[in-house]
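A single protein chain has been omitted from the complex, and every remaining protein chain is retained in its original position.
After this line comes chain A, so read on.
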Amino acid sequence: MKTMLAIISNALCRITGRTVLLIDLSEYVNVTSPAAPALAATPRQPPKPPPVSARASAAELVSAQSDQLDRPGARVVVSRSFADFTPQASFDIKKCDVHRLEEGPPLKAELTREQGLQYYRIMQTVRRMELKADQLYKQKIIRGFCHLYDGQEACAAGIEAAINPSDHLITAYRAHGYTYTRGVSVKEILAELTGRKGGVAKGKGGSMHMYAPRFYGGNGIVGAQVPLGAGIALACQYQGNDQVCVTLYGDGAANQGQLFESFNMAALWKLPCIFICENNQYGMGTSMERASASTDYYKRGDFVPGIRVDGMDVLCVREATKFAADHCRSGKGPIIMELQTYRYHGHSMSDPGVSYRTREEIQEVRSKSDPISMLKERMLSNNMASIEEFKEIDVAIRKEVEDAAQFATSDPEPPLEELCNHIFHNNPPLEVRGTNPWVTLKSVS
């Protein structure tokens, strides 16, 4: 409550030019909201503000930074409390095509105000982080491979919303979004991209090799992460911990033989593995029709059940992932999800992305199906949040990303003493041959 009032009061300060003191009136107002409507209907009118309270002394000061109460012009203004916003609403989501399943995920998704703002925050952070990476790459501060995720944010955000932090996730090289949703800060991600010691892998991994607890990268070899994911699921089953492994791959990797080997063993042994094909329609520069004899990626598991999901709708992704996780946790074995999504950037930073698709196509997806816009419009039209709130979140994210970029460009590169470390785990120090026989370097675990 305090943070929200601080945000609003700062906004009001900027708008009115006056110092503003906001009182948390929740103790004076009944904040139990009425039951959520079955379908969010017309927006409700805000109530008339009550008269200026004489209880300023009892107020909790919430906007403390530059406010000076002894200055003339201090006003007491009452904020809109949470009771003004719809706390929860139900949304229709696209029906999923199913393969070898009696029924699919539900056709409606519940969304609370808090969840909506959280998903928005996550997707917007990933979006801005990726755009910042684009900028840094063009400035040649990031080098090598850089595969950007903008356009696909609903996938990472929706999946994380549906699984537990104790579940596991592994993906391919378009991994920055998942690195964030699995708990690594923007700062550590950007610093890894710029190859600094403050990066999540101390600058030794780069774009495609970022790791976190329960997040196994970031994998550079197309398709290799799929058997790894099945193996992580095997470990979950072996240890009997009721956890699942989400194993992601793209439409390009969907034709790899090792995927089918993984599907076979996962089905045979009923491994709790959710195989997810992020179908962004292009494997590098090759459209799915030119690469795959069958583009029904959710059916490619044959004996493994599958669902095809609207990957641009965070709620659809969330509901489908919940459905898939329940399937796995109940011991039914693996399941495949195909998320239909889109990437705005080319395959990587060296690909302008317009030689094999049209600018019109990209623009159409941006204007009609952008995941962040879709969520925002849903929340606004159901009075679940205000435009100012979204703007505040955007401003805060911009600052976070800017600060992270600042760190990523100023943090020093890893020291040369680090060069040979981390070859072996729990090993006594060893010597490593340098570039010539007179250079012997030291390696510690």
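Assume a residue touches a chain if its C-beta (ideal position, glycine included) is under 8 Å from a C-beta of that chain, and two chains touch if they have at least 3 such contacts; residues count from 1.
To be clear about the criterion, contacts and distances are computed from a predicted model.
Undergrad: There's a gap in the complex where one chain should be. From "Pyruvate dehydrogenase E1 component subunit beta", "Clathrin adaptor, mu subunit", "Acyl-CoA thioesterase 18" or "DNA repair protein rhp57", what does UniProt name that chain?
TA: Going by its UniProt entry, the chain not pictured is "Pyruvate dehydrogenase E1 component subunit beta".
Undergrad: Pick from A:Ser90, A:Ser185 or A:Asn264: which residue touches the chain that isn't shown?
TA: A:Asn264
Undergrad: Using the touch definition from the top, which of A:Gly104, A:Gly158 or A:Gly229 touches the missing chain?
TA: A:Gly229
Undergrad: Which parts of chain A are in contact with the chain that was left out?
TA: Residues of chain A in touch with the missing chain: 168, 170, 201-205, 209, 211-212, 216-217, 219-221, 224, 226-236, 238-239, 245, 257-258, 261-262, 264-265, 268-269, 421-427, 430, 432, 437, 445.
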